[in-house]
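Missing here: one protein chain of the complex. Every other protein chain is in place.
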């Protein structure tokens, strides 16, 4: 986990040193696009969902702050606001910019790189407040910071809730 | 108490049947001006304040919802927001229009006519919420109603808190 | 959590090689939820957010899954309603240019209920009634051609809006009578202090064609009616402070007032009272009336119910009393019932917890804690 953390810390550091907003957005876009290009593996997600529901522990419950993917989230869980752990509630807009974390999934003992997007454009959801800060950094390391409003660059920049989206696995 | 209540109910009824906003304001103005012209009686208010502080019961405490003057107030007590039972907090504006009640003061066994003004122009104070409704009436009897925002006619019409101002004694 | 993490770590020591053989979780794609077709057990919960009153909102809540489905912003002191077909939520509200202060803009906003996205707005004159939610702050005509919005400045009138063209058609003076009770395609009634109802009939362009004042049907001095009327099969019913039920038939050009009946016995009268922010709910098909009731005297008309009483609208018989203290519920200040064949009752307490009951048996099915800050009104199709 350390090694991939370091990669992301360095990439985010170089990001934050850039000064034009457009270049930061473009760089983040590259990271996100790269992740989205990872192949969708052939997995029976319904059986996984059923199994995880059976386990039903807080670590497995996307409506719980203890859910493994939320290791550096700060805000209201979209899964309690009409969205899910990786979808925005109806009528809100995802933030195109984001902060990045690495969370450990105890179910498969893997570390995953996740992006914490905000969902924007409606007033604060107010449910399931969750503030976790594993490897979170202050604002001068912006892409690892969860204190800023990541809806800042949206047309409607009000903050509603936060999601955690798997970008890929971080092999040790 | 009944008799004075009736006088005010009838006057308010005639008020509400008027249709122009200006005439309603003018009529309420007359009521308020009339009350303000009642002579200030020569009373040592400091000794009264000291005595009531000694009693210190909820009925005597302007920061308590049970305070006798608040018998039909609905909102946040200005006395918990930087004002008093009859003054607005700094930086807010009193509503020129108002609803009227009659409250019994157990300390001198008199009924008093009070006006419940709202203080306006800042966002909700949020302290000492108090909802009492002695002789309060629904919205079709507007001058006895505490559900409407009496800041409605202010330049800054946001509701901040409510006061209760003695207009005069209601001799039985 | 620490214990669970430890368990997971121990599990890993034993089983990790096996677990690792499984393929990793796939990459996820961030999407925006859409709502499926509306369900009978969905309810729109109007949260006044009284302690942060510029931040009112409507929470869409599913009475089956007990999940929040989404949210609609509602500004300051909003009036909220649904279109007759349930497809649109309309919010009449007030915004200030600087959050809690500054220039006032009154507006009606339209939300598509399948996406919870805004589809348009109509800017109003700054006259919108700033008051607590009822069905009559903002209401559609039966055919959805007009939208009516109550004005109080404190002079009272109402606006006639065109929801299709998003325009204001007219403002109609109501001579001191308040609120907009819609009936048919072109009639608006208002409640008057004299206990009468004013009914204005509109022409095809939304202007006044005629008006008529009814005989008094209640006495505002001795037993005023709550303005929180409830839709019935052919009109609305209004409860009085002392528990009289005034059923009003709005199917004819002028409202017809049925003989009032009482939900309390003469022994109960004045001791047990309805009260709260939304004082009754009606299942129109079954003809069952649900009323939160409390013990109290004059001035207690906003106190919440410690029991819910259930009545048969035809026989006027009390069918049940549901005591709430057994469920450790605070007093109930708002109520609603779904209109389907397996109906459920929603009851909001003064702490803004929402209880869900089987409407037929009174069985408590769920308590949703803190559904909003001050949820005082429910809407459902």
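As written, the chain order gives the labels A, B and C, with residue 1 at the start of each chain.
What we mean here is this: a contact is a pair of C-beta atoms (placed from the backbone, for glycine too) under 8 Å apart; a residue touches a chain by one contact, two chains touch by 3 or more.
Small disclaimer: the values here were computed from a predicted structure and weren't measured.
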Checklist outcome for this item: Contacts of the unshown chain among the visible ones are A, B, C
Checklist entry - Who touches the missing chain here, C:97, C:204, C:259 or C:326? => result C:97
Checklist entry - In the complete complex, which positions of subunit B touch the hidden chain? => result 35-36, 38, 40-43, 45, 48, 57-59, 66, 80-84, 86-94, 105-110, 112, 115, 117, 119, 122-127, 160, 163, 165-169
Checklist entry - For subunit C, which residues lie in contact with the unshown chain of the complex? => result 49, 51-52, 54-55, 57, 73, 75-76, 93, 95, 97-102, 105, 107, 109, 118, 121, 373
Checklist entry - At which residues does subunit A meet the chain that is not included here? => result 9, 13, 16-21, 23-25, 71-72, 74, 97, 121-124, 126, 129, 131-142, 147-149, 151-153, 156-159
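We adopt the following convention: only the chains that are shown with their structure count from here on.
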Next on the checklist: Report the inter-centroid distance (CA atoms only) between subunit A and subunit B in whole Å.
Outcome noted: 52
Next on the checklist: By the touch rule stated above, which residues of subunit B touch at least two different other chains?
Outcome noted: none
